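This is the structure, below, for whatever I ask next.
Right, chain A next:
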Amino acid sequence: MEAVRVAGVSKVFNQGAVNQVDALVDIDLDVRKGEFVSLIGPSGCGKSTLLRLIADLIQPTTGEVTVNGKTAHQARLDQDYGMAFQQSGLFDWRTVERNIELPLELKGWDKPKRRARSAEMLTLVKLTEFSQHMPWQLSGGMQQRVAIARALAAHPELLLMDEPFGALDEMTREHMQAELLRICRETGTTVVFVTHSIPEAVYLADRVVVMSPRPGRITATVDVGLGRDRNELTREATEFYDRVTEVREALRGTHVGDVVAGLEDR
Partner candidate 1 sequence: MFPLAFVFVAGLWEAYKSVGPEAGGKVLGIRLLPRTADRAMPHVWDMTSRLGRPEVRGGTEAIWQVVAAATWYSFRVALVAFVIGALLGVGVAVLMARFKVVERAVMPYLIVSQTVPIIVLGPLIIGLMAYGSRDLVSKTWIAAIILGVFLAFFPVAVATLRGLQSTPPASLELMESLAAPWWRTLVKLRFPAAIPFIAPALRLAGAAAVVGVVVAEISLGVPGGVGRLILSYGQDASSDPPKLYTAVFGAAVLGLAMALLVVAIDRQLMRRHPPEAT
Partner candidate 2 sequence: MKFTARVRSSLAVILPPIVLGVVFIALWQAWVEIKDVQPFVIPKPSAIIDALREDPDLVVKASVVTGVNALVGLVLGSVIGFVAAVLTNRYRLIGDLVNPLAVTVAAVPAVVIVGVLNNMYALDSQIGRRLMVTIAVFFIVFVQVAKGLRHNNPTQMELMDSYAATPRQVLLRVRIPNTMPFLFTAIRTAAPIAVIIALVSEYFGGTQDGLGSKISGTLNGSNKALGFAYVVGGSIVGLLFFAGSSLLEYLVVPWQRRRVHG
């Protein structure tokens, strides 16, 4: 059973109205358990929309989304996934610890269980000393680490991320990518990760799914094949550059009239 199955899905906004938008058309995607999949594409290609369809924050116009063998809706009600966004969305009035406990509170866990779990998550993201701090006392990278800890607090099998490192500077970004990989390896979580950055998509994922806009569709899939033990050296490996190039070319190939571009490159 796949962790996520998207079958024949399309999403149309404002159907029939003058401002109708075909955000997604004919999407088929299977994500295996424990797999890390990146979604990449230019603005308007529908990658964030696709992520939200998996999260059941919006519903498909046609087609089916299955998570863990259930409908996306049921998966959301059962809290089978955790989600992280570009803004950390932390609650300013709660300590780091209580921010992480938020999903557990909503599920009705009692205090000792919550405390134990949030302590565990803090250790995982290496922020134990900051448990009593307030969000505005932390840097952007640290806030995102807390957001990730929160997303994983209920030990979901699936993690959905919408450009979580987009607001960070390059150095912090690379550091966070390494941390995220480590965390996901340790917990065995399936991840669907939306990004704008080609190196990020390749560094993190087992598979990079390339999308194009107008209307949004999947145009290519690149198997990264860099193995599970990635580190700083990976970024300098030839295979890494090859994959990045492959993704970049797949992306370029998605623009209209790009036959010439292919010639340009040679």
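Convention: contacts are C-beta pairs under 8 Å (C-beta built on N, C-alpha and C of every residue); 3 or more make two chains touch, one makes a residue touch a chain; residues count from 1.
The candidates came about this way: all candidates are chains of the complex that A comes from, given by their letters.
These figures come from a predicted structure and were not determined experimentally.
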| item | value |
| --- | --- |
| Single touching candidate for chain A, where 1 or 2 all sit in one complex | 2 |
| Contact footprint of candidate 2 on chain A as seen in their complex | 55, 57, 76-77, 79, 81, 83, 85-89, 91-93, 102-103, 105-106, 134-136 |
